[in-house]
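Working notes, structure below.
For this depiction, one protein chain was excluded, whereas all remaining protein chains were kept in their positions.
Letters A and B mark the chains in the order given here, with residues in each chain numbered from 1 onward.
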Amino acid sequence: MAKELWKGNEAMAEAALRAGVEAYFGYPITPQTELLEYMAREMPKRGRVFLQAESELGAINMLYGAACGGVRCMSSSSSPGISLMTEGLSYIAGTEVPVVLVDIMRGGPGLGNIQPSQGDYFQMTKSLGHGDANALVFAPSSVQEAVDMVYNAFDLAEKYRCVVVILGDGMIGQMMEPVEMPPERPPLTEEQRPDWALRGAKGRPPRILTSLNLTAEGLERANQRIQARLAEIRKNEVRWEEEMTADADLLLVAFGTVGRICKSALRLARQAGYRVGLFRPITVWPFPEQRLHELAGQVRGILVVEMNAGQMLLDVKAAVAGRAPVRFYGRLGGVVPLPDEIAEQVASLAASLPGDGYRPARNGHQGVAPVVASAAVKA
Amino acid sequence: MSTDLSQYEVVYRRPEALTEVYTHYCPGCTHGLIHRLVAEAIDELGIRERTIAVAPVGCAVFAYNYFNVDGCEAPHGRAPAMATGLKRTQPDKIVFTYQGDGDLAAIGTNEIIHAALRGENLTVIFVNNANYGMTGGQMAPTTLAGMVTTSSPYGRDPHLAGYPMRVAELISVLPGAAYVVRRSVHDVANVNKTKAAIKTAFMVQMEGLGLSLVEVLSSCPTNWHMTPVEALRWIEDAMVPVFPLGDYKVAEAVVPLTKRTRAAR
Partner (left out) sequence: MHEEIIISGFGGQGALFAGQLLAYAGMEEGKHVTWIPSYGPEMRGGTAHCTVVISDDPVGSPLVRHPSAVIALNLPSLDKYEGLVKPRGLLIYNSSLIQRPVYRTDLRVIPVPANDISVEETARVSENGMGDARLANVVTLGTLVQATGIVRLETVEAALRAHLPQRHLRWLEPNLAALRRGALVVAERVVAY
């Protein structure tokens, strides 16, 4: 199938439609609103449910209700809206019903701004609201990847009866890239509904879906069941990408759009003679800790780059477990780190390493020169 | 010595829509009675096998254990949103929420107002006992002025803690609401009226006419520190003057339904 140019937010919506999403509930918030607007246009055309809720609280609980019926459903929002949704997400995780959620992160804390950010990493990977709950969290670095993730998210959510999060940012939501759309799949038939779904107790005993379990032992058992599924996810679903790690003695670690920006930085740094590689977690929960641990034994230093104050950094440090020095470079508030500044950080990291100092195989000039040596114009 | 039961006519039995379990409600509490009315209405309408219950957070948190239908448990106040998700994706089902005053009138005000505005085809059983029962009798939005609760120990002062919220009146002005009434269960006549209203409310949903809400004044002897009989009397003497019983919204299309339920009694 030919590639088409798609805007990230709309592409993810189309991917969900093709995956057979039956219901979408959401609330407008920049920079994800085009996803909601696309659903508003397209869902009614296919006889499916679109509803703009009164708030993200309303949206997530409509989603919760639809999910209890064993219906393929999704929502999307951006950071402040996700904060409101965490209540429902915790209930959904506790009730073990599948939903798909897209988070197009923006600058925070508070109202922050609408520029790209990765400030929801803790919120999405460490816990969905209160209690021990985790989502399977994918971090796309391109529109195509975001499309594929959304398309596959429903099957995974249903397989593990869990929340699947696509953790993008304003850049993924707003940018256009060529995309090859996956084929259209029909929605679930009544026979395909899961055996726990609330569809009316016709000719069978009633089913109950709840996250409430008043006995400590009972709730512990429920938790153990949830944790067992999460362990399955850890075993089966960990994904990452590596670039030029084979001979690397320096390693960049970044997720999502920063991961792709680091690819440009990698080229700059390689041109300057640094043997640097890139490790990009594709699932940020579960975090690809084992492979990173291996790589940490091979490199002299690691640079973590994020659009936050150092959130994935903690996972990286835990995985590296002291095998290599880990340095952090973060931009905040919606500022996007660009390849040249990341490449400078690579050079700076190399220079700081102990021993006889790092000597890149370079010809003549020092470090990574900025592309334009301050071509400021005096007006 | 055994008795031959076949010669007797069954005049009273547990509704099929109630499970055979003991409830956890306090002695004298009228939640159990309201459950029964809901179950009778479901049985009489023959909708048990396509009904889905959404339980609240509050005294009725375990309602899903008592209704013999598919059921789920909403976060505090969110039952109308959750019910919206169920009903929109399964419009052939009958979806009802069963909510208390803290759940619906405090933390869930937004959800019920917008469900009503959208005219969601849901049935809402709203139980008003003027306090937070489950957590031990704190002030609710429906707590009367001057009423002592554990969180209004000097009596509710409206200037500091606001006025009692009249939910039926509030919801009745929203265009999507088709049937909004307030009833009470403090005596037999009112119990019968409540039953008819609940049945009507389900019929409104079956006909797809919009949101139906039955507010039921209910007793809470434990937290009111009264005997069950005193509590029923207190509903009539103290609550009804603040929360007048009556029909607050009966959409034109609903009128024939109310005639049918009245005739059936």
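FYI, a contact is a pair of C-beta atoms (placed from the backbone, for glycine too) under 8 Å apart; a residue touches a chain by one contact, two chains touch by 3 or more.
What you see is a predicted model, and the numbers here were worked out from it, not measured in a lab.
Across the whole complex, the hidden chain's contacts among the shown chains comprise A.
Checked against the hidden chain, the listed residues A:S117, A:Q174 or A:T245 yield one contact partner: A:Q174.
Only one of A:L5, A:L111 or A:A231 touches the chain withheld from this view, namely A:L5. In the full complex, the hidden chain is touched by chain A at residues 3, 5, 30-31, 113-115, 170-171, 174-178, 257, 260-267, 336, 338-340, 371-372, 375-379.
Criterion: only the chains that are shown with their structure count from here on.
Those residues of chain A lying in contact with chain B across their complex are 22-23, 25, 49, 51, 53-55, 57-59, 61-69, 71, 73, 87-88, 91, 95, 198-203, 206-212. Against chain A, the residues of chain B that register as touching in their complex are 19, 48-52, 54-55, 61-62, 64-65, 67-75, 78, 81-90, 93, 110-111, 113-114, 118.
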